[in-house]
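The structure under discussion appears below in the form of structure tokens.
Yeah, one chain of the complex is gone here, protein chain that is, but the others are all in their spots.
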Amino acid sequence: MNFIGLMVLTLIEVVAVGFHLPDERIFIFSNYTLMILTVVAIPKFIMIALIFMHLYGEEDSGILTVTALFPSFFIIIMILFIGLTHPEATTGLPAWCRPGTY
Amino acid sequence: MNRKSMRTLLVLSAIAMAMIVSPAVVSYPTGIQGVKDSGCNCHGATTSSEVVPSITGLPDQYNYSESYEIVVSFVGGPASPTNSNQGGFNLWVSDGELSPSDATVQSYNPNEVSHTEAGNDQTSWTLIWTSPSSDRNVEFILHTNSVNGNADGANGGSSGDMWNKLTAKVSPPVLVLEEADPFVVLSTLIVVSAILLAFTLAYVFYRTNPESFTWDYFAPWIADWLTTTDHKKVGTLYFVAGLFFLGVGGIMAMMIRIQLAVPGNDFLTQDQYNQFFTLHGTTMIFLAAMPLINGFANWMVPLQIGAPDLALPRLNAMSFWLQPVGALLIFTGVFSGSGADTGWTGYAPYVVSETAHMGTTMWVAGQIMLVASSTLTGINFLTTIAVMRAPGMGWLQMPLFTWSILIANLMLFLSIPAFGIGLIQVYLDRVIGTAFYDVSAGGDPLLWSHLFWYFGHPEVYVVIVPAFGVISEVIATSARRSIFGYRSMVYAMAGIGIVSFIVYGHHMFTSGMSPTLRFVTMLTTMLVAVPTGIKIFNWLKTMHGGSLVYRTHTLWTLGFLVTFTLGGISGMFFPSIAMDLHLHESYFVVAHFHYVLVGGTVFGFYAAIYYWFPKMSGRMLDEKLGVLHFLVGFISYNALFWPMHRLGVWGMARRHHTYFVTTEEAMGALPIEAAGWNMFISVSAFIFFFSNFIMVANMIKTLIRGEKAPPDPWGGWSFEWMTESPPPTPSFDPHNLPVLTDANEHIANEPGTLSKLFNRLMVSEEDTEEVTH
Partner (left out) sequence: MSVHDDHHPSAWGPHDWSHGAPHNSWSPFIMSVGIGIFLFSVAGVYRWGEMIDAGSIALVFAGLAIIMFGLAVFWRQDMSFDGAYEPKATGTPFRGIDIRKVSVWIFLMSEMMVFTSLFSTYMRYRFGIESCESVFESGQWVEGTSVTCFEPAGHLIASSWFHIAPGAINTFALIVSSFTVVQALRYAKKVDLDHKVRTKLVTRYLGATTVLAILFLTLKMIEWFIGFPLPEFLAEYNHGDTTIKSLYAEGYLINADSYQHHYYDTAYLADHGHGISHDTELYAMMESGTHSGGQMMANIRVSASTFYVTTGTHGVHVLGGIIGLMYMTFKASRGGYTPENAVSIEYFGLYWHFVDLIWVIVFPFFYLY
């Protein structure tokens, strides 16, 4: 059942942290732990939303799912514009774009 | 070449010529200085007691309009006759006139004199003071600077100088009282307004039923108003509150204009001025504009969609009551004299610094309550419009005012959590000592700017889009035809709604934010003008295809079209980052946003008031008074805000408590004409402020003995005109809702591709009864 699956996934998360994985970049993540946490959080999120919150398998699931997903655009904008624009972040920009070089 | 392309070419070349010929912009690199308050701080950071300034020749008590020759001098400091320059001075007087008597002294304005280049090499100067013709407590402030003559030295030779300050007073022939304290004036005016409001309400209560003017009837009457959840009554509550705070905001604006009427004025100190413009902005946007929009929305949206009430009536009442209590918190500063002085934008880190006034914490707390109120409002209206439309009314059959409220609420409640979180962060910083914006702990002030403007930009569209809706309704009814291009109007509003979230960087171009984001928001801001332009053309085409009936609401709508377009065009100078760097924080910005906010939103409200007042109150407003209101108001409004464009281009800065003019361009102050224009603006402001009382008087007079209104006085055809004036409670019988059968004015023909996509997600039409959970 749903909540057993969620418990199992949580167990995986906790165990992964306990293993003290190496601190190297993998794909787009800054370390292995972060990758496992993110990769596990996604199915947890989906399982709770779809099953517990009735966004799957019910008559009105379609429109409610669209409603639930509507803010995604605004969430992405906020994360891009606010979360990832700390002044120090400009050190990651190419030289021709950084202030002081043009 | 055919006629059409000839015409296009001509138009394009006319535009090109205009762009070449239009005047260049000059900005003053040195900005504006006020020596009277800050001292000779180009010459040194602090006063030095070695320099002793003095003024001789002043009487203890002056005679009216008499000229006195006074000598300004100093001893001490490093000045000596062998230096190339010995010293300088700046003398300011609060009343009367100062004038030079030789070439060593120059006059900046009648209240302020200083030395010239020629008079740079002496330690005393002679000049003339002419006393005022009335009784004033005259104050002289003298700064003298003792130069050490190192003309080639550091700081252009001014390091090593020492300066000091001296104040002197002269009494009038007849003793006068101290000048008024602006906060006392403001509090008095607010209390007087509140008392007037209470009396008016009591009077209206009395006149509606003179027999029952007893305590037994009063208590249930007031309890009914305090506890009502009926959308019409809540709408009325919003109106009364909104109009009251529109007046209070106007009082603050009047006091700001008194201060700015003449250069170097001292009616408001710098500190007080900061509080006044902060509260003016906050009051006007959050306590006047938003409640007025909610008032109309509460009244008209359920009527227009054929719903008996809103979806969540008690929550609606909660939305309202959070506002007056929030206003009380915000205004605790006014009554304590130490209100928020951060600007309505409350920039960090000043907003969390100990130098910001203590009233800032309450200002933040009140706004947190307003955030909660707006969130609840958003939920309520979105739900209502999404689910409670009458049978037969699909999305593209809704009246445009309802569409505008939908889009506005969507923008509002998706963006306001960002502001709420920012406010909570500031509140916690100031109260329990978190470090969100504490720079020494690594806090980032730009975070506040981002959170604030992520909300702030959609917010200004939230206040204008309902005005768009009103204008659409009024133009269609006045032109006696349906609106031109209904579907494009809807898509334009939806487009504005979505794009408004990605343009907010244009408020922060000078903040040092991420360069990539600056570039992106420059482009998106240029883009967002397009849907608005589409709407304006649609309105023009509606009038062109119809035949206008000139009522007061029509006049205000036409006024809106002029002023909002002008405001929008002046706004198009700002997306270009290079232009923005010059125009930021100047009066050009003030002119722009007042053109779109007052010329847009407030004119839209006036049109709405004249349009819907018969429906809401059951009585017809006086047309003659309405036209008078329009004429006086529209003319004085333009006289008030148009010159601000010029002042901004000259370099007059906003949020500065005073300004200075000079004949010498090199000193970096404004030209002499600027003083005249400021006085002109102040006078126009008073006329505009008082013109609004024509409307209030009209409303009161009408409520008491106005002519009764029929259900449909203007010939409109949306659902609200099918009900009585005023409508009953519940507005429509829930078991007998109206059905929209003939709405060819709003119908958008066959569903387009987007509509078909939505259709796939809809609950199947046949199963409306059997849907179980």
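Residue numbering begins at 1 within each chain, and the chains themselves are lettered A and B in the order written.
The criterion applied here is as follows: a residue touches a chain if its C-beta (ideal position, glycine included) is under 8 Å from a C-beta of that chain, and two chains touch if they have at least 3 such contacts.
Being a predicted model, the structure only gives us computed values, none of them experimental.
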From the list B:Ala390, B:Ile498 or B:Leu625, which touches the chain that is not on show? B:Ala390
In the complete assembly, which of B:Val52, B:Ala435, B:Ala653 or B:Val696 touches the absent chain? B:Ala435
Where the complex has a chain not shown, which of B:Leu328, B:Ile569 or B:Ile672 is the residue touching it? B:Leu328
Interface with the undisplayed chain - residues on chain B: 219-220, 223-224, 226-230, 308-309, 311-315, 317-318, 320-322, 324-326, 328-329, 332, 354, 361-362, 365-366, 368-369, 372, 375, 378-380, 382-383, 385-391, 393-395, 413-418, 420-422, 424-425, 427-428, 430-436, 438, 440-444, 447, 451, 729-730, 734, 737, 758-759, 761-763, 765, 767-769, 771, 773
Over the whole complex, note the residues of chain A touching the chain we left out. 2-3, 6-7, 10, 13-14, 17-18, 33-34, 37-38, 40-41, 44-45, 48-49, 52-54, 59-60, 63-64, 67-68, 70-71, 74-75, 78-79, 82-89
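As a working rule, only the chains that are shown with their structure count from here on.
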Taking each chain's centre as the mean of its CA atoms, how far is chain A from chain B in angstrom? 40
Chain B - residues contacting chain A, complex: 414-415, 418, 444, 446-447, 450-451, 454, 498, 501-502, 504-505, 512-517, 760-763, 767, 771, 773
Flag every residue of chain A that touches chain B in the complex, lowest number first. 58-60, 62-63, 66, 71, 73-74, 77-78, 81-82, 85-87, 89-90, 93, 97-99
